[in-house]
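Here the complex is missing a single protein chain, while all its other protein chains stay put.
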Amino acid sequence: MTARLRVPDTARPGDIVEVRLLIQHDMETGFRRDMQGRAVPMNVITEVRARYGESEVFRAELGSGVSANPYLAFPVRALKTGEIRIEWVDSAGVRGGVSAVLNVA
Amino acid sequence: MKHHCEYSLFALVCLALPVFAQANPPQSGRDFQGKETRALEADEFANPGMLWVEQGAKLWREARGAAGKSCADCHGDAKQSMRGVAASYPKADANGIPPGRRVLSLDQRINACVESRQAARAFAWESRELLSLSAFISHQSKGLPIKVDITGSAAAAYARGKALYFQRIGQMNLACTHCHDQNWGKTLLAEPVSQGQPDGWPAYRLEWQTLGSLQRRLRACFFGVRAEQPAFGSDDLVALELYLAKRAEGLPIAAPGVRR
Partner (left out) sequence: MAGVEGAGVRRRSVLRAMAVIPALANIRNATAQNFLPPQDLRPFIDKLTGGAVVKTGKVTMDMPAIAENGNSIPFILRVASPMTAADHVKSVHVFAPRNPRPLVAAFHFGPHAPRAEVSTRVRLAGTQKVIAIAAMADGSFWSGETPIVVTAAACLDEALG
């Protein structure tokens, strides 16, 4: 699973920065059929968690109403240099993760 | 006198042919999308096609097949070696891979390398791997104008593609030209009809919810007019791609595009 995560290279303490995330996932609704007419089973990313250092800063529960290859962006307040770590799991139990360091100075 | 008459008749027929609203200068398919779709294409981070480009960059460096070679082992840094390459496809391959083959689309050229240089099994049409590599390679030509060679062994394919473009097909009895030369800019239900330019392909299509090749898009047009769809990689689709590329000359490559 390919994913993209973007945070600014550097921030000053107290800055509000945007965390942007894009995950390659079909977000299969369970309502589609393949070219042979067979139902494609539902499989979506059900949960995305974002941690900044030790604390959880954002969590999303997703369903079939979220677009394929889901995009999420949310603001975080820069406190000190630390890792922004994103983890997710889909209906099939497949886990993924991506991280980036937010430099605060 | 008889000859004279024939020439006059010929001239008359020429004049009677409708003057097509030629796509000149060619205009990217991007310009026919809604504001939000254009914004998504322009957003280098959020453009979902970039996921395929990123995966293609990884595949580029991965050894594959009995030869144990990666694309990079022969071609080095794609930033230099692949710059402008996609803008020149489809192309009659000078190296003769595979031997005797005429004009190849970029996808076919990738698979020719996979089979002959890597000694690996060719990627399936529209597979994630093939789309990733073609998106990655096409992206290296971003901003460079399309310019294809239609001389020599490509001449026949070009002529075939052009004939197909103007050939009425399907239950709707429409040719490509009827929508994409004569009626571009007008709307079909709520959607503006584009010029059918290939600059943004492979593209992420919202309708498909995935990246897809130009051939998949062309096949969808065949379906739309209720015509029999040529197979992926068929000479007809490659010829049509070549005609479209020639028709689009000068338009900068903008892959991966985003289309509704």
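Order of writing sets the labels: A and B. Residues in every chain begin at 1.
The working rule: a residue touches a chain if its C-beta (ideal position, glycine included) is under 8 Å from a C-beta of that chain, and two chains touch if they have at least 3 such contacts.
Note that the structure is predicted; figures quoted are calculated from it, not measured.
Across B:71, B:133, B:221 or B:244, the single residue that touches the chain missing here is B:221. By the touch criterion stated above, the residues of chain B touching the omitted chain are 33-37, 39-40, 187-191, 206-209, 219-221, 223-224, 229, 260. Residues of chain A that touch the chain left out of view are 16, 29, 31-35, 37, 40, 52, 55-68, 70-77, 79.
Keep in mind that, in the parts below, only the chains that are shown with their structure count from here on.
Distance between chain centres (mean CA atoms), chain A to chain B: 33 Å. Chain contact summary for the complex, chain A toward chain B: residues 2-4, 6, 20, 22, 24, 26-27, 67-69, 71. Chain contact summary for the complex, chain B toward chain A: residues 45-46, 48, 50-52, 54-55, 58, 209-210.
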